[in-house]
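Each remark here refers to the structure printed beneath this line.
Just one protein chain is left out here, and the rest sit where they should.
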Amino acid sequence: MVSKKGKIWWIAVLLVLCLVPLILPRFYVYLLSVILLFGLFAMSNNLPLGFGGIYQLHHAVFYGVGAYGTALVITKSDLSPWLAFLIGPLIAAALGLIMGLICIRLSKLYFGMLQISLGSLVWAFVYRWYSFTGGDDGIHGITVPDIISSYQGAYYFALIITGLSLYVLYRVLKSPYGIALQGIRDNPVRSAMIGVNVRRHQLLALIIAAFFAGTAGTLFVVVDNTVFPDMIFWTLSLEAVIMCLLGGWLTFLGPMLGAAMIVVIRTFVSTYTVYWALVLGIIFMLVIFFLPNGVLGWVEDLYKRRKNVADMKE
Amino acid sequence: MLEVKSLMKSFDGFKAVDNADLDVRKGEIVAVIGPNGAGKTTLFNLITGILKPDSGRVLFKGEDITGLPPHKICRKRISRSFQVVNVFNRLTVFENTQISILSRERHTWNLVTPSSKLAVDETNELLRRVGLYEKRNRVSGALSHGDRKVLEIAMALAGNPEFLILDEPTAGMSPEETTRCIDLIQGLRERYGLTILFCEHDMEIVFRVANRIMVMVRGATIIQGTCQEVRCNAGVQDAYLGGSDVCLM
Partner (left out) sequence: MDAVGVLNQVFVGLSRTVILFIVSSGMSLILGVLRIPNVAHGSLYMIGAFIAYTLSKLFGGGDLGFWIALVGAPLGVAVISLAAERGIFQYLYEREHLMLILLTFAFSLVFGDLVKIVWGGEYKSVPVPYVFQGFVPLFGGLPFPLYNLFLLCCGPVIAVLLWLLVNKTKIGKIARAAAVDREMVGAVGINVSWVFAIVFVIGCFLAGLGGVLVAPTVSVTLGMDHTLIIEAFLIVIIGGLGNIWGALLGALIFGLTQSLGIMIWPQFGIIFPYLAVVVVLLFRPTGLLKSTW
């Protein structure tokens, strides 16, 4: 799977990431936490999108529901917060199953549209149920266990959970299931013809994706101690898709890179101008035009082209 | 082994398949021929479950398989290649073949084991047999057309089928590629006892390879018989030559 050289790289990166809170000021640690969890959110979106060929256009539903699930269990029940951290993603996965069963009968854009409709329904519900979900205001000041309540603690928690989740996603993509899923992306008819039950395999992708989106939402609760209805809104979903595209939706780490780019750009552009949406929009357009496979995709293409030339010279 | 009885399929009033009959005996090679638009591919789609017939039946080894979804048809050990090359473009030749084998073994629900460790020998063996071993790490979207058609056949074979359906296997191939393909098909029957159903436009190939021929015109079966019977049939001559007293070829 990963070469020796690759493994060394990974360990080096992890080491650096572990040292970050000891070197950088609080703001940057917070930023990195946000990048990690949004990266997980985007990567979970890319499982059905880039690797399954499914028009997963409203992924924020699972992210937000996971976050709300965790927040509500913490604030409204006596259960241990650690249990809450597990329940949130599980609720998201359950919602993924339900919505998946409803939507999977359709394909391509129709799937995406039905998902957006269902997701809007969920959003409207959460938005209006003031007494339970806090409605428009959301929920603030959610208490988390002391060990992860500091900004460094939250960061390490996010790092560990994201790292583990990424590892699981990687194993899934390299497994026979992962290859079959990519086959479905490339050619659903062919997949069916070699014996793959296309619908069921896609449904599993949706459930897994929803679980990890919910995990990302839970991480947000830990890092930011709040939830609000915008976490379920369609604009966040489209942002996630753009993160995947920006970084490279056919690569494993592309969405993580895309998330990092967007978080960084937004944060730093807003220090210069309040019109960061304009800048973001222009950057999206440029990427769509010139780098349709995303940044990482472009890098990979370059690498492959050089390799091909080298191969041909032999 | 395979029986098709009075199969019908319309699209918005257009009768694509209009009372088609077919029977293929075990170990035979049967060809379906007919003018363009006669409904050959639609017939294959109906048999393999990609389309559901309006009426009629498809029986395989005595079992009614009419209207079953494609993945279930595959489990009955019926495999198929497509007229327009249908492979997994972004995956390598190796992965294309491997996933077909893994699917046969129902390993596609395995989310844990790295696929690079599974079915490697069998995949390589199959690739050697069809002559694609050297290109196994190439992305299949980058192969030549002929190679991709061979890959398709390899994927169909990976399912360890008893019955193989080939939709215009030599379409778009150069003469050398065509010869290779024909030798491959005939070799398959001899070595593995496969029953083969295919459709073609190249009459030379049809008459050389097929045991029996079924002729389709405008969605209906005109005749099914041996090469000789078909050559001298009036209906066939009408369809192809607009009526003539001379036996074809």
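Residue numbering begins at 1 within each chain, and the chains themselves are lettered A and B in the order written.
Assume a residue touches a chain if its C-beta (ideal position, glycine included) is under 8 Å from a C-beta of that chain, and two chains touch if they have at least 3 such contacts.
Everything numeric here is computed off the predicted structure, so don't read it as measured data.
Partners of the chain left out, restricted to shown chains and counted across the full complex, are A.
Summary of contacts with the chain left out: across A:F38, A:Y55, A:Y177 or A:F211, the touching residue is A:Y55.
Of A:I11, A:L83, A:L109 or A:I147, it is A:L109 that touches the chain left out of the display. The missing chain, though absent from the display, is touched by one residue of A:V73, A:L95, A:L206 or A:V241; that residue is A:V241. Residues of subunit A that touch the chain left out of the display are 55, 57, 102, 105-106, 108-110, 113-114, 116-118, 120-121, 124-125, 127-130, 233-235, 238, 241-242, 245, 274-275, 277-278, 280-282, 284-285, 288-289, 292.
Going forward, only the chains that are shown with their structure count from here on.
Spacing of subunit A relative to subunit B, judged by their CA centroids, is 42 angstrom.
Subunit A contributes residues 1, 171-172, 174-180, 182-183, 185-187, 189-190, 192-198, 201, 250 to its touches with subunit B in the complex. In the complex of the two chains, the subunit B residues touching subunit A come out as 48-50, 69-71, 73-75, 79-80, 82, 86-91, 95-96, 98-100, 102-104, 106-116, 118, 155, 158-159.
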